[in-house]
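Structure below; questions to follow.
With one protein chain held back, the other chains of the complex are shown just where they sit.
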Amino acid sequence: MHFLVFIKQVPDAAQVRVDYETGTLIREGVPAIINPFDKHAIEAAVRLKDQFGGKVSVVCMGPPMAEDALKEAMSMGVDKAFLLSDRIFAGSDTLATSYALWAAAKQIIKEEGPVDIFFAGKQAIDGDTAQTGPGIATRFNVPLITYVVDVKKLDPEKKTVELVRLVESGQEVIQTTMPCFLTVEEELNTLSYAPLPYLIRAAKTPVKVLNSKNTEIEAEYCGLKNSPTKVRKAFTPPKRERGEMIEGDSVDSIINQLYEKIQPVLKTMGKV
Amino acid sequence: MIKQDISKYKHVWVFIEHENGEVARVSFELLTKARELAKDLGCEVHAFTVGDKVKQFADEVFKYGAKKFFIIEDPFLKDYITEPYRDAIVHMIDKHKPEVVLIGATTLGRDLAGTIATVLQTGLTADTTGLDIDPKTKNLLMTRPTFGGNLMATIFCPDNRPQMSTSRPGVYKAIEEPVKGEVIKEKFEFDKSKYTKQIIEKIIEEGEKVNLGFYDIIVSGGFGMGSKDNMKLVQELADVLGGTWAASRKAVQSGWAPQTRQVGQTGQTVHPKIYIACGISGAIQHQAGMKSSEVIIAINKDPDAPIFEIATYGIVGDVVEVLPKMTQMFKEKLGKA
Amino acid sequence: MKKLRIEDKLYLVGYNVDHEYSHLGISDPEVCKTCEKKQCTYVCPASVYSWDEKEQKININYDACLECGTCRFACDYITWKYPRGGFGVAYKFG
Partner (left out) sequence: MSKKDFDVIVVGAGPAGMAAAYVLAKAGVDVIVIERGKFPGSKNVMGGIFYRKPMDDLIPEFYKEAPIERHIVEQRMWLMDDVSHFSMGIKTQKHNSEPYNCFSVLRAQFDKWFSKKVIEAGALLINETVVTEPIIENGKVVGVRTDRPQGDLYADCVIAADGVQSFLAKSLGLRKKITPNKVALGVKEIIGLSEEQVNDRFGIKDSNEGVTIEITGPFLKGMEGMAWVYTNKNSVSIGIGVIIDDLINHNMNPNDLLESLKNHSSVLPLIEGGETREYLAHVIPEGGYKSVPKMYTDGFMVAGDAAMLVDSIHREGSNLAVESGKLAARTYLEAKESGDFSEKTLSRYQEKLEETYILQDLRYYRNLPELLEEKRYLLTEYPQFLIDAMTEIYTVDGVPKPEKFKKIKGELKSRFGYIGLAKDLYTIWRKLR
């Protein structure tokens, strides 16, 4: 079987701070990491490979420094790593990004063989859009299953897989044929502590670079110019100010006051 | 990029999300917001949905000001499955060419919107918290938080239509403004062999794997709760408010709550409409996980607790005394007694 | 200058917290009960150790550990290992 994981290198959002004076983010020194959700996608793919045989490929779109993310992916047990890197991608929105990754994946399929399950994290922690995965799945015209928390059964003969996904009201168990596209939650698995030979292989194996020259990616669908959405402005939200202390003669009176104050909010939620 | 004649697109469309015969509240919120946008654009608000029996939602939809309600009804669409829903909706959008399409940023909405936008080859802005019309260009301006709420970005989609956005539930108020509307039934022939995905089981009950991000009210307990037993007080209030409960790192570390319910830097980041911090001093690590909540209510014995620096409403008091009273009184007020 | 609390400073530090395994421990917690100085509670620059009067034991908040090793030199009963590879503190500037 062949599993292909789409990953993104992101700044560690937990370490990004706001400079309220300039209204910008302080990114200096903030490390670049593999998007945390994507790591669970890699883990899932590697475990399926261990169970059913085959191989795991991974692709990451980004600048040359994204090679670090791919090296890390390989140290988790990935067999083949591809870096999709080209200036023509600069400023791509989710539609253009999903195009480029789709085209790159077609090239990977050409080189490594057909894919049974595509994986991605449910969203990236920098943009939080959760659109690139669904976009690629749509372009491949394969079933899309988002918010996956469990891979229950995989039948390599019948080419079917049974999954559990989160929905607003709980969970649902989905059965689908392969190839299919999964976007995954962190609960899907616990990251393993990879064996040393994986790390050594990752350090020794070069990452293959894909770009507009060695794939059939067409520049007219890539980059800022060809992205339907554009950023008009970016700003930091105002700093949270100290609010109001509610005081009263009795606990009852305090709670009554509080209720009056939050009633409008409860109303908008349909609680009252 | 595929070039379009954008002048052919008109009207603001709102997707009516439904499950088990009930419309998701966010759809009404978006209808209300859409009326504002339609006014600025000089056009109408239309609702649309697909499913098995969806005509029944017409009255509610018109109550919130939709002039037309486009539907495709088919027993095949009984449960939400991405691909047939997508194909039916794309069919309607292609035919009627709305200028704006709004979808709730729920799990379902976020699953659906990305795939529709890709088929339509148009722009989609996810998870927005602000929608405005640019008075000059009449473009839709969509504002959304990124970097865990630390940065806001305003996005627009100048050359492609429809302009699509998924919007966070609870951002807009749902206000009725009834109109006499019209139901327009569309037809779509499904090639059923094309769809190979099916739901085998639905699990409604909430397990220990809890996604705090799904709740718009979170009641959270900290070390000030004093004991594992007292954490029940937090759960009871959450139940009455129809929300869920969470805990600070210290409470989790003391074994009073599972790690899956931890809010903060090393736990989950949440942005509910109401966050009630009970006995949580509010170290900056905790604040990182909840400070973008809309309303923060803090209850703490210590008047100097840092949580009060960011709380919308602060109550100085003993949680063990305040919480049971609050649960009881809210129960009565919300008509749940 | 406004004095920064230790929590505020630790917030500036990057960590990859290992939720599975604590690299710090106390070999004989009985000793803590009679330990007069309880130096671990004040010499640690990250205030990892605190005395729980009710439970009569030292609480170890290992996720805040800066891995300096001071406690290891300050008390023979503290068992100190490195966190698993890749976990623990990750400085941005150094």
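For reference, chains read A, B and C in written order, and residue numbers begin at 1 within each chain.
Keep in mind that, in the parts below, a residue touches a chain if its C-beta (ideal position, glycine included) is under 8 Å from a C-beta of that chain, and two chains touch if they have at least 3 such contacts.
Everything quoted here is computed from the prediction, not taken from an experiment.
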{"item": "Neighbouring shown chains of the undisplayed chain, as defined at the top", "value": "A, C"}
{"item": "Identified contact with the non-displayed chain, of A:Ile109, A:Val173, A:Leu199 or A:Val251", "value": "A:Leu199"}
{"item": "Residue ranges of chain C at the interface with the undisplayed chain", "value": "1, 3-4, 6, 9-10, 12-13, 16, 37, 39, 42-43, 45-47, 66-70, 72-74, 80, 82-86, 88-94"}
{"item": "Chain not shown, touching residues in chain A", "value": "28-29, 31, 75, 193-197, 199-200, 203-204"}
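Note that only the chains that are shown with their structure count from here on.
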{"item": "Pairwise touch network: line, ring, star, complete, or other", "value": "complete"}
{"item": "Whole-Å gap between the CA centroids of chain A and chain B", "value": "20"}
{"item": "Averaged-CA centre spacing for the pair chain C and chain A, given as whole angstrom", "value": "33"}
{"item": "Where chain B touches two or more other chains at once, by residue number", "value": "265, 288"}
{"item": "Chain A, residues touching no fewer than two other chains", "value": "14, 17"}
{"item": "Chain C-facing residues of chain A, complex", "value": "12, 14-15, 17, 28-31, 190, 193"}
{"item": "For the chain C and chain A complex, residues of the former touching the latter", "value": "12, 14, 20, 84-85, 90, 92-93"}
{"item": "Parts of chain C lying in touch with chain B, wherever the complex brings them together", "value": "7-8, 10-11, 15, 17, 19, 59, 61, 63"}
